[in-house]
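Missing here is one protein chain; the remaining ones are kept as they sit in the complex.
Think of it as A and B in the order they're written, each chain with its own count starting at 1.
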Amino acid sequence: MRAPGSELPILFEGVSVEANTVRILSDVSLALAAGMPTVLIGPNGSGKTTLLRLAMGLLAPSAGRVTWGGRDRTDGRRLAMVSQRPVMLRRSTFANVTYALGAAGAAWRGRGTRARGLLAQAGLLTQSDRSARRLSGGEQQRLALARALARDPEVLCLDEPTASLDPANTRAVEEIVTTIAASGVKVVMATHDLGQARRLAGEVVLLVGGLVCERSPASQFFSDPATSEAAAFLRGDLVI
Amino acid sequence: MQIPRSTIAVTFAFLVLFCTQAVAQEKSIVVASTTSTQDSGLFKHILPRFEAKTGIKVRVIAQGTGQALDTGRRGDADVVFVHAKPQEQKFVADGFGVRRFDVMYNDFVLIGPKSDPAGIAGTKDIAAALAAIKAKQAPFVSRGDRSGTHQAELALWKAAGIDIAADKGPWYREIGQGMGAALNTASAMNAYVLADRGTFISFKNRGELAVAVAGDRRLFNQYGIILVSPEKFSHVRKDQGQAFIDWITSAEGQSAIGEYRIGGQQLFFPNAAQRP
Partner (left out) sequence: MVEETSALGLVLGGDPALYEIVRLSLAVSLSATALAALVALPLGAYLALVDFPGRPFVIVVLNAFMGLPPVVVGLAAFLLLSRSGPLGFLGILFTPRAMVFAQALLVIPIIAALTRQTIEDLWTEYRDELTAMRVAPMPRVATLIWDARFSLVTVLLAGFGRAAAEVGTVMIVGGNIDGFTRTMTTAIALETSKGDLALAMGLGIVLITLIVLVNAAAWSIRRIGEIHAG
């Protein structure tokens, strides 16, 4: 059931992005539809982050267009993002979440209760009163997830959320992401961790050098890649 | 901790503004006067009596005579109380003041180091003393600030037949500051300096300085008081200002001036009854 104002599907039609004459994305056409998580994989600099920022409406394409549920613009109200190194506000853990709730327009009255619920989900309830900047890397990443969920998002973009985490913290984050996806939130995640892609992906988009190389359901991508680049990437060879 | 700082700031600012507002509402006048009357402690002696009698608070701004007259000319004071008669008369003639009254006099003294390089200590003729200072190129500190004392000094050089503007050399130091600063400078340099007797008596950082020349009739220093013209400046507190002038020229005010002494010495000699 989608409200008339739904952000999905997010459609990319012939989208290119250039910055200072450097082409970051070339003629990308892609549909992000409701359903299983979409995982963007590819080497560093292949355009994954740029694609996520376009999907968030934080960046305008140099050519082509992006639409959300058929509309040319989004107010971003139900889009949320966790960046690779999320910045913690100089406030308590609890206040970081209530701030995100406020920014999302949540009523002042219920914020405390909702914040506690989100912190519990992120496993941070005992850290509520600590300064967010003094949390560990894994805790900060989970707090960023709680902040993103405070927006009650329809689409959640994750940019290498576990890149700097140890295995235990990586697993904790992945568990939260799985739960979120299961609750009907469309997850779009960039990663270069193939194992993570295998564990979470519903479909895989391989980006190489700003081009979409291959897009296929996860099971097919990992068992029977259609392109030589994908096969090489899966073998662990360098793909440039 | 949770109250926004801006709220505290605004509250505090208004609080202080209200306090000062309240103070400004009471009966008060602003008197532009000279450093000599202030620094000698005369005002501390006489003003409480006037305030007790009338309830009018007198706020004294101590400046040089020239600056004090300027303050009156801009309408920033209600009364001027200074010592440079020609300038005062011009002030009244130009319409900035109502009328000038004599109040008191003291005298200037030529201060110098005990070593006395010009050899003038104990003499009475100020013109001859200044001529000797110039002849010996002995260091001399001038106020150089258009104050009453500065005007008097310039008139004395003229009386000695010296055109100081043309003849000054490195021995003549114009500092452009008040009496106290001039005395501090003279004390540090062991220089001669013209000062009013009151300020010198109450001055503490004398070092080697002592009175070198005194008693010449030309060292006579007359103080006058003028109400700033209410016609020119409608905000001038005419009644309260006039009340102060009436009091200081009355027998009561005059005797208060005459009673003021430091170390047994009388500093100011009331002469309000003698009209110019």
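Convention: contacts are C-beta pairs under 8 Å (C-beta built on N, C-alpha and C of every residue); 3 or more make two chains touch, one makes a residue touch a chain.
Just so you know, these numbers come straight off a predicted model, no measurement behind them.
Set against the missing chain, the residues A:A100, A:V205 or A:A218 yield one that touches it, A:A100.
The chain omitted from view is touched by exactly one of B:I46, B:A62, B:A84 or B:A272, namely B:A62. One of B:V30, B:I46, B:V82 or B:V193 touches the chain omitted from the figure, and that residue is B:V30.
Screening A:I10, A:M56 or A:L145 against the full complex identifies A:M56 as the residue touching the chain left out.
In the full complex, chain B makes contact with the omitted chain through residues 1, 4-6, 8-10, 12-13, 16-17, 19-21, 23-24, 30, 35, 38-39, 41, 43-45, 57, 59-62, 74-76, 177-181, 183-184, 187, 202-206, 233, 235, 262. Touching the omitted chain from chain A are residues 56, 58, 75-77, 80-81, 83, 86-87, 89-92, 95, 99-100, 103-104, 129, 131, 133-134, 147, 151.
Throughout what follows, only the chains that are shown with their structure count from here on.
Taking each chain's centre as the average of its CA atoms, chain A and chain B sit 79 Å apart.
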